[in-house]
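Below: one structure, written as structure tokens.
Note that one protein chain of the assembly has been removed; the remaining protein chains are unaltered in position.
After this line comes chain A, so read on.
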Amino acid sequence: MGEVALRGFGWRHAGRKAWAVRGVDLRIAHGERVLLLGPSGAGKSTLLAALAGLLPEDSGEAEGTVEIDGLDPRKARERVGIVFQDPETQLVMSRSGDDVAFGLENRGVPAGEIWPRVDEALHRVGFGYGRDRPTGALSGGEQQRLALAGTLALRPGLLLLDEPTANLDPAGAALIRGAVTRALGDDTTLIIVEHRVAEALTLVDRVVVLEPGGGVRADGPPGAVFAAHGDRLADEGVWVPGHPVAPRQARTGPGETLVRATAVTLRDRLGPATLTARAGEALAVTGPNGAGKSTLALLLGGLLKPTSGTIEAAPGGSPHRWRAADLTARIGSVFQDPEHQFVTHRVADELALGPRRLGRPEAEVGRTVDDLLDRLRLAKLAGANPHTLSGGEARRLSVATALATAPRLLVLDEPTFGQDRRTWIELIDLLARLRDDGHGIVAVTHDEDFVAALADSVHRLARAA
């Protein structure tokens, strides 16, 4: 059970010129644990979807063969389970136990066997609540554990994990790692896609690296693969262990105060917080989920009105009272989800929007746009639709849109979340340069590496009582 054989496999999504994945020859035996790696765009997720039988024949063009236990994956769906990135869109039911039972019902498992199998699956992943626990009341990590239980309850011979920790904070990621370690039996084959290699290394005994142009670049035990290909993979954006990034220390001390928050609160979301954002300083705001970090970022960004306490910009009073266009000239906000901030249909228009609304002359707008396209490696994408960009491209664009109006203060919410190493380093360098040019940086983050590499000071929020 759970044997995988690919011979010259390729897939091109309908309407695309480029092959998402091509020329892959691979055999994975029963019970093997494989980490599937490759730079962004190497086709890892497409390959997993193919193995899960989730690429309908009419949705693209296939090449070569792919087989699970000698069968077409579309006919072997009962033997394969897959867990995706986003826990929110994997849960179906409003009670946890019902959600695990969902797959069993679909497969026609007799009613009498369903609940024992649900309980067993919940136990295997270490789910800490009863069956009646509302799925909406679970944290991201707990939801992802539940999604794993829902898949394991079906007893797949082949388990596929598509970046299962990418949308989780470090505590949630640890929950999932623990659950997979705990739950996986010897008779299950595992293929995991994860660009944070350290997250997966304890789970696997074999690493396969896909080549972006097609084919397999490397295949073997983790030690051997990383010894031979580690440096190149790290340069291409994979988080290979043992490739630390040097900290970017501030060249000058902090300058004048840009925004000061005094005992600021927001009902049900943030307890009293006092902090100061200064020019030439990178301030990291950390703390557990539910402490109100994102809320604090919105308050500092002049986007929400505080319930009590004050936010004072020097000069100019309370930012939440300013007109939106004036706000963008003083404080730039970068949201966790870049797509929330895209409002036009072209990358170049997206960059021109802010300066235009400030009434800057068209020649100056053009210069700003060209400069940013260049600095953030977006020039080739100037005409593309922002919603079609990859995760790294979308992040760079969302930062660039905030920079277009040249605000002194930049407030970022989890800027490095889910980014590959390459985009991560670019972001650190960009923010370090901005800081050294006298901008103030406030970043809400869970990312300890980011704090170590960039932050000049750290403000830790406690969970509101």
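The criterion applied here is as follows: a contact is a pair of C-beta atoms (placed from the backbone, for glycine too) under 8 Å apart; a residue touches a chain by one contact, two chains touch by 3 or more; residues count from 1.
Just so we're on the same page, contacts and distances are computed from a predicted model.
Here one chain is missing from view; checked against "SigE family RNA polymerase sigma factor", "ABC transporter", "Spermidine/putrescine transport system permease protein" or "asparagine synthase (glutamine-hydrolyzing)", UniProt names that protein "ABC transporter".
In the complete complex, the residue from A:111, A:246 or A:363 that touches the missing chain is A:111. Of the listed residues A:10, A:60, A:150 or A:392, the one in contact with the hidden chain in the full complex is A:150.
Of the listed positions A:387, A:433 or A:463, the one in contact with the omitted chain in the full complex is A:387. Annotation: of A:93, A:228 or A:451, A:93 touches the absent chain (contact as defined above). In the full complex, chain A touches the hidden chain at residues 52, 54, 77-78, 81-82, 84, 86, 88-95, 98, 101-111, 114-115, 118, 135-136, 147, 150-151, 154, 298, 301, 303-304, 323-325, 327-328, 332-333, 335, 337, 339-341, 343, 353-354, 357-358, 387, 401-402, 405.
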